[in-house]
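Below are the structure tokens for one structure; questions will follow.
One protein chain is absent from this view; the other protein chains keep their places.
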Amino acid sequence: MPHDTDESSENSIDRRQLLGALGAGGLVTIAGCGGGGNNSDGTTSGDGDKETVQFLTMGVGDNIKSFFEENNTAFEEEYGVNLEFTSVTWGNAQSTVNNRVEGGKAPDVARWPARWIPQMVGKDALEPLDDLMQGDFLDRFPSGISDGVRYQDHYYGVPWAASNKCLYYNKDVFEKAGLDPENPSLDSWEDMLAAAKQIKTSDNVSTPALGLAGADAIETASQYYHYHWSYGADLVDDDNNPVVNTSEAADALDFYAGLSTEYGVTQSSPLSSTRQDIRQLFEAGEIGMVIGHVYTGLNIESAKEKDEADFNYGIVQVPKGPAGRYSLFTIDSVTVFSQTEVKDLAYDLIKFYFDEERRFQYSKQKGFLPVTKAVSERDYFTESGNWAPFVEASQYARARPKLKQFGQFNNRMVQAIQETLAGQKSAQAALDSAQADLEELMSE
Amino acid sequence: MGLTEDYSERGPDTRSGQAIAYLQENYRTYALIAPVALFLLAVVGYPILQTFRLSLYEAPASSSIKTFVGLQNYAQIFTSDIFYQLLWQTGRWIVVAVALKTILGLLIALHLKGNIKGRKFFRTAFLIPWGIPYAISAVVFRWIEHPQYGYLNSILLKLGLIHERIGILGSPDIAWLGVVVADVWIGMPFMAIIFLAGLQSIPEQLYEAAAVDGAEKWSQFRYITLPQLKDVLFIATLLSTIWTFVSFDVIWTMTGGGPVNTTATLVIWIYKTAFDQGNLGLGAAYSVIGFFILAVFAIIYLRVYTSGGEEL
Partner (left out) sequence: MTMAGHEPSTLRRVRIYGVLIGLLGLVMLPFYTMFASTLKPQSEIFSSPATLIPADPTIGAYLSVWTQTDVLIWVGNSFLISLGTVAIALVLAIPAAYACARNDFVGKRAFLLAVLVVQMFAPVVLIVGMFDVFVALNLYNSYLAVIIPAAAFTLPFNVWMLYGYFKTIPIELEESARIDGASMLQILTKIILPLTKPALVASVTYTFLYAWNRLLFVLTFLTEESKYNVPRGVFSMVGALQTDWRMMLTASVIGIIPLLILFAVLEEYIVSGMTAGAVKD
């Protein structure tokens, strides 16, 4: 990570301190400057030290760390500035950012899911980026994607990356169970269940047929929504009223939970399995089918290169339900905080990272779908066995609703899923009580 | 330095005069405790006050506007079913975890006390769990208990104790025990060290005299070790109870409070309410309630302890 000299990092520690000292006086100024506006010259101290821009991202895993390291250094050199790069884990991201915003120590630029934008706008924490998101720059993005960072008629972010889902299956497992590994019949949920039953009853296979997420974690709901939507159910109506307990929804949840409770075709104990657990099992060749992102395939490829995995897998579209086929679509965005004192530099940083080649490298290494037209049209994506199904899945893309209280909403859904999986309530009863709670939540 | 009672017998008769004279006499004592008091006040005084204040507000994390709602957050908590479920779950979590940590810690300390061969090795090895970041230990325990790739299931299957894999952390009935095991593992070394230090200050002569009297091992423990260790036991269990009450990392990492909230404790719920769901006011109210529960517990515990003729 680029912290070349002690000197430069000292500078960034004392940045706001210096600002205070240069100002009228002592603690009062320092305490007050936290909430201060865009005082961009305050960041340059007398000795001609460099400006600093703080860049916060979340969940920089091993596979993308070097991408950021190299480019951050390049940015520092090109612009003669300091870049203070912080990566926090997803579990801590939201509270870390909230603390920093409340305490007047917000970073300048942050990369995070676009669905957090409404909440941050509610706190006046974000800078509208309409002057950046216009003209040629805006035209780089398909409108379906740039809409993802739009809230209350302003652009509060720049789309950074996107992800959607497909269904992975283990060809070796299929073959052993007597299923056709090359042309599997996995078009609908019923097809998927039939294949899963055949794997379960096959004497040649001991691997669980299907990975099912059911742990107390956000992603459990993300996995479930594929079923929910495809049965024709929705989360909220056009006026943002919750509608989670329709009979379609109950059928969807009944089917989802039934995969474990009725048919027993899943791994044991879905209630303690997160999405990451079942994905890891699939990547180790220990599960027959799982709904996953691009990077699952990329992970397996890299494991194969290192001789750490040796099985074949295929990718098909997420199965369809009675009312269609959906692939959960998530947009990641970069945002600029209204507390920033270096807005121009923040824009420079964003533009720097939106260089076409950098976008390409990022998507390729990280396993996220590209968001700019120019990059997504590259042959690399359209012709790769790993990427092509996901590019195709874009037509089934569906995002979660933009709600200020989405975190709370989602948690309540997870609880309903768990209650059904644990056999404590019927799907309809679990969703009915969720609906009641959500109505109360949304009316606040 | 004078004791309170001594002084009041021969002090001047006006109250303020008494107070001044008392302070003059005892200022050294107050000077010794003042740094701790001021330090804590500066670091956590404001956060604690802020928590109390916030508990009277409707304060969504998604807005900078806070609305005063009086005791409404408290009313909401006391009328909700989940609160009583959380109390029960927090209670069993504390009782079982603290009891196991204490017993195992004592067992280790008693056996490490003597001048045995390899003592250095044992003492060092028993500390290992304490040197690993809690969240990492929790991840490791999640793996060990994992139905599919965990060691525990493999071992139990091999020994023929179970016939099919059990998902401990996925079972609403026993998931909490799966988490307790990890917490005990992490907390045991601390107890062992504290008890070891306590055991070492017990005068050897007491045991020698008992040996002459022909006391059995158990009565030695019952009539010498335990009474001598009383202070340390009291303090260690009190603190351990408080820590177990507020512990967060282990449960959060292993189950997130699930399945179906069965491993959630008050603190897990506070986190979910305040940070996951962005309801800061309600989360603060839960914190204040948690504080009062602990404070009442600590006071009762102290009473019981001091009623045994102990001075505080």
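Read from first to last, the chains carry the letters A and B; within each, the first residue is number 1.
In this text, a residue touches a chain if its C-beta (ideal position, glycine included) is under 8 Å from a C-beta of that chain, and two chains touch if they have at least 3 such contacts.
Given the structure is predicted, the values throughout are model-derived calculations rather than measurements.
Among B:Ile94, B:Leu169, B:Ile193 or B:Val260, only B:Ile193 touches the chain left out of the display. When the missing chain is restored to the complex, the residue among A:Phe85, A:Trp189 or A:Phe360 that touches it is A:Phe85. From the set A:Ala194, A:Ala309, A:Ala399 or A:Met442, the residue in touch with the chain omitted from the display is A:Ala309, counting the whole complex. Although one chain is not displayed, its contacts with chain A can still be listed: residues 1, 3, 6, 9, 12-13, 16-17, 20, 27, 30-31, 34, 54, 56, 58-65, 84-92, 95-96, 98-100, 102-105, 107, 276, 280-281, 283-286, 293, 295, 299, 303, 306, 308-309, 366-367.
Hidden from this view is one chain, which touches chain B at 1, 3-5, 22, 26, 28-30, 32-33, 35-37, 39-40, 42-44, 46-51, 104, 107-108, 111-116, 119-120, 122-137, 139-141, 143-144, 148-151, 153-154, 157, 185, 188-190, 193-194, 196-197, 200-201, 203-205, 207-208, 210-211, 214, 216-217, 220, 231-232, 235, 238-239, 242-243, 245-246, 248-249, 267, 270-271, 274-275, 280, 283-284, 287, 290-291, 294-295, 298-299, 302, 312.
Everything that follows uses one rule, which is that only the chains that are shown with their structure count from here on.
Put simply, the C-alpha centre of chain A and that of chain B have 37 angstrom between them. Every residue of chain B that touches chain A in the complex is listed here, in rising order: 60-64, 142, 146-149, 164-172, 175, 252, 255-261, 272, 275-279. Chain A meets chain B in the complex at residues 91, 94-95, 98, 118-120, 122-124, 208, 214-217, 267-273, 277, 281, 284, 286, 404-405, 407-408, 411, 414-415, 418-419, 421-422, 424, 444.
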